[in-house]
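Removed from the display is one protein chain of the complex; every other protein chain stays in position.
Coming up: chain A.
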Amino acid sequence: MAARGCGGVWRRARQCGAGRPGPGPAPFPRRQRAVACNARGGAVPAGKSGLAPWIPVVGLEIHAQISSNSKLFSGSQVQFAAPPNSLVSFFDASLPGTLPVLNRRCVEAAVMTGLALNCSINKKSLFDRKHYFYADLPAGYQITQQRVPIAVNGSLSYSLCIDNKMSQMVTKTVRIKQIQLEQDSGKSLHDDTRCQTLVDLNRAGVGLMEVVMEPDMCSGEEAAAAVRELQLILQTLGSSQAVMAEGQLRVDANVSVHHPGEPYGVRTEVKNINSIRFLAKAVDYEIQRQIEELENGGTILNETRAFDSKLGCTVPMRDKEGKQDYRFMPEPNLPPLILYDAKSLPANMNHQQVINIDWIHERLPDLPSVKREKLVEQYGILPEHSFTLLNEDGLAEFFESVVNQTQMKPKKVIGWILNDLLSYLKQHSLTVKESPVSSFLLADLLNLLEKKEISSTAAKQVLVELWKGEGKTPLEIVKEQKLELLQDQKELEQICQAVIDGQENE
C-alpha cells in the first residue's frame, strides 16, 4: 500500500519539481516557486475530486555535526563509535559547577559554512538555553542560538534532473534562514525487555550547525537535491563530514500542502530520516498522505512524524516534544560571541583571540558549483558529467589525474571514467579510493589505445584483467594475451596470404 502511494507521488513530484522554465530568477524564490508550480496547471496533480490542484511546501531543518577534534564547549574528543561514555568531560556530564568554554574551531566552521551559503555573518551572536527534560540531555537544557544566530539570510543553489534524464537539468535556489551553533545531545538506548534506558554521553555536547532552509521546495526530489548539494559543500569546506549514516547530517522535513491562492496548510515535521534517498521518499510519502487525508475530508495535525524506512511511510511519533514550552533564557556563562572583519579588527588584538571573517572568506576552497564549472570549462565535458564527477567522493580527482597522464582527450576519458570505472565500482559497491585500478594504470591503458596499439575492444578486455588487481601492467596483459594491433605491413600481408592460401587449399 505504502509503496504504491509513494510511486504515485514520485511521478507527480517529479513533474512538479521539473517545472517549465519560469519567468527567470525572481527576488522572492518562494513566490516564484508557488507560481511556477501553480502555472503548470495540468502538471500539478488535481485531486481525485478534480478540483483545485495541491501545492506541496517543503522546508528543511538540517543538523550538521561539526568536524572538530573536541566538543563545542568542552575539551572532550569527538569520535564516532567510541566505547560508550568514554568521551565525556565533567561539563558534558553536567557536573555541578562546570562552565562552557566555546571551541574556536566550531565557530570557524560555522563562519565558513555561512559564507559558503551566502549568509550574512552576525558580528555579534548570542547563546541561549533551551530547556527540556530528557535522559540524554544531562544539564536539562541545550545551549543553542535562539535569539541571534551566527549566520542569517543565505541561499543555496542546487540542480536536479528532469524525468531522471541527466541531459535535462534545472537549477533552483532555496533560501537559508539561518545557521545556529548548538550542542548535540547524548544517545538513549532503550532496552524494552528489561525496561531500562541506557545513556551514552559520547555525543553530548558535540558541536552542531543547525541549517534552517525556508519552505522553498515542493518535492522529495528537490529536498534531496538541496541536501546533497549542502552535503557536498560541507565536505568541501571540511566543516562537517556530513555522513548521514553516521548521524553527522540529520534532516528533519517540514511538509504541508495547500491550494493555489490559499495560505499554507498545517505542517507536519518528519524526523528519523537517515539517507538522502529516504529523504525523497519520506517527503513524497508525506505530501501524498496529506493530500489523501485532506481529500478524504480529514485534517492535518501539527505533529511530529517518523519515517519508517522499512515500510516506506511516516508514522506519528508519541513524544510531545513539539508542544513543549522550552523556556528559553540567555546563557549567562557565555559572553556574546563577537566576530571581526578587516575593518572592525582592533589593531592591538592578539590574533589568537579573535576570528576575522574576511580572513576566512579569502581562504574558502572552491565550492562544488565552481569546481563543476571549472571542469566543464577546462575539459570540455558536459555539465551533467561534472555533477557525476563531484557526486562520487574522489572521482573528479581520479578523472583529472588520468587526464594529466594521457594524451587522450578529456572528452573521451570521461566516457571511460563514467561508463567503465564508475559502473564497475557501483556494481561491486566500491568507493573510488578502493578501486583496484589506479588512475595511473587506467591512464596507461588509455595511452595504449590512444597510440592505436590496441583496439577499443581489446582495451576493454585488458580492463577486465586489470580489475582482478593482480599487479600486471596493461602492456603485460596485452602481450600475454596477444592483443596488440598489427601495424607491420609485411606481417599483415603474410597473415592475409596465409588465410588466402588456406582457402585455396580447400
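One rule holds in what follows: contacts are C-beta pairs under 8 Å (C-beta built on N, C-alpha and C of every residue); 3 or more make two chains touch, one makes a residue touch a chain; residues count from 1.
Keep in mind that, in the parts below, contacts and distances are computed from a predicted model.
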{"item": "Listed names \"Endoplasmic reticulum membrane protein complex subunit 7\", \"Glycosyltransferases\", \"GATA amidotransferase\" or \"glutathione transferase\", with the criterion being the UniProt name of the chain not displayed", "value": "\"GATA amidotransferase\""}
{"item": "Residue, one of A:124, A:277, A:327 or A:409, that touches the chain absent here", "value": "A:327"}
{"item": "Touch criterion as defined above, residue of A:138, A:205, A:220 or A:410 at the omitted chain", "value": "A:138"}
{"item": "Touch criterion as defined above, residue of A:52, A:93, A:169 or A:317 at the omitted chain", "value": "A:93"}
{"item": "Which residue of A:69, A:86, A:168 or A:197 touches the chain not shown here", "value": "A:197"}
{"item": "For chain A, the residues touching the chain missing from this view", "value": "90, 93-102, 129, 131, 133, 135, 138-141, 197, 199, 325, 327-329, 332-335"}
